[in-house]
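Omission of a single protein chain aside, the complex is shown with its protein chains in their original locations.
Coming up: chain A.
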Amino acid sequence: MNTLDSMSLAGGPPKGLKNGQKFAVFLGLSSFFIVVLAAFGLNFPNKGFWLTASLSGILGAVIWFSWIAYRDDPKGIKNHGVWFKSISGRGLWAWALGILITGFYIVLYFYPEYLGLVKDGPNRGLISLFDPLSRALSGNPASQWFVYGTLYTLAILAFGIKFIWKYRHNRYQQLRTMSVMFFQTAFAFIIPEIMARLNGDLPYYDLKNIWPLNYYNFERYRVNAFIDSGDIGLGMLIFGIVSILVITPLLTYFYGKRWYCSWVCGCGGLAETAGDAFRQLSDKSTFAWKVERWVVHSVLVFVVLMTTAVIYSYLGPDTSKYWLSKSQFLIGVGVLLTGVFAWVMVYRRSALKKDAIYGACGYLLIILGLLAIHFFSDSRHVFVFSSEGLRKTYSFLIGSVFSGVIGTGFYPIFGNRVWCRFGCPMAAILGLQQRLFSRFRITTNGGQCISCGNCSTYCEMGIDVRAYAQKGANIVRASCVGCGICSAVCPRGVLKLENGPLKGRINPHEVLLGNDVNLMELANQNSDSVA
């Protein structure tokens, strides 16, 4: 079918820009140019003015662009020309943008001095442009992370507005987008800065960032800072632990992992807003699914090991400083993991695919093995690895390269949820729980599916939604972030995200959808056979 493939690219509109949109793009690029000039060392005289001009210019441009895009058409799905446009169809512009963002991340993580960071002195260049804003919030000069946070929040806000416009017929989409816009602005951006102003000793803490996403949360310097800054600090430390062990499982049980991934999380927030134009690029093959399961769960194992090792390394032999001794801590971790694992094996065996069981067994062995060896290691080493080395490797490979450079830089090539799907250990934990112990599912509406494939195409997590929908089965997948786009784009009203009782949640029986009842029973009886 080469003719059809090529024809889609040769095909005419709708891929061009409307006139007003060209001006909006021009405005946006000029505003962005201010940032670029600053990055190349131009020292703006009145920084507050130029920064305001630049940021509001970018915001205004995106809003203007979206208004022109959606104002003329009645409300509804707006996917015309997605695969014809260079930027969303892996064309030249997509590659250019991908390289640009990737480059930005590399500089940000590894060469912040090019952005104007000066070790012991006033900032220069780009970072100094953001000084006025940073001083207004926290009282301190900007850092590269402040610049990044500001641009990140701006992107979520601007493209969030675009997204809300695009889905103005769909309240689920609107509400969850407002939610991520709120959490990003308040929790990730403003509150930590203000807390820093009020209490300079508190570590920077984005309260919605939960371990293992903020894998560094329990490192020694942070834990010390928490403890040293009194009740508030202690409260935050306890909140950090409670959010992993209590809040997260509870909310995931009731609503699925979407409460976090599509309503709260900042990575998800960026993916859903700025990344919306790229959701169709995710790989839907069963091969990609397999890779996903191995990679994301390996990251999970890695982060568990790494965190255990790091905490272990600074805990003392007794409970005088941290309430826990080295061995108490280790035994605690072992008991917790084994408990969870045993529970799954006893109560949820049937829900796991074969390889999941192999994987889980393997990993449990590794973890327990390493812990055992741990007892025979000294305080700075886990077996042969130094805990510091593990931490550094994790922070480099996963924290920087995977989540930033690949996760966001490759949006225009591999889609907007590469990190969430293949890399995020938080998503892995929530996913396991969603698959095994949650009321959430996507219900398939009887026999209405026409196998068109819109749902699968626009699933950013690369789930082949159609494969379930066309046989009348509910979708209960670990990776589903509950974005609800499959349900939105389905032209036949087949899919509904729902919370409900666990019983009957997974219904893999292929029924003769629409055929009369006797036949259905028969089909169910026979559904144990192969293929």
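Observations on the model:
Rule of thumb we're sticking to: contacts are C-beta pairs under 8 Å (C-beta built on N, C-alpha and C of every residue); 3 or more make two chains touch, one makes a residue touch a chain; residues count from 1.
By our rule, contacts and distances are computed from a predicted model.
With the options "1,2-phenylacetyl-CoA epoxidase subunit A", "Class I cytochrome c", "FAD/NAD(P)-binding oxidoreductase" or "Periplasmic nitrate reductase, electron transfer subunit" in hand, the undepicted chain maps to the protein name "FAD/NAD(P)-binding oxidoreductase" (source: UniProt).
When you scan A:41, A:230 or A:446 for touch with the missing chain, the hit is A:446. Of the candidate positions A:22, A:75 or A:220, contact with the unshown chain belongs to A:75. Mapped onto chain A, contacts with the missing chain fall at residues 1, 3-5, 7-8, 10-15, 74-77, 79-85, 169-172, 175, 285-286, 443, 445-448, 450-454, 456-457, 466-467, 470, 484, 487-489, 491-493, 496-498, 512-519, 522-523, 526, 529-531.
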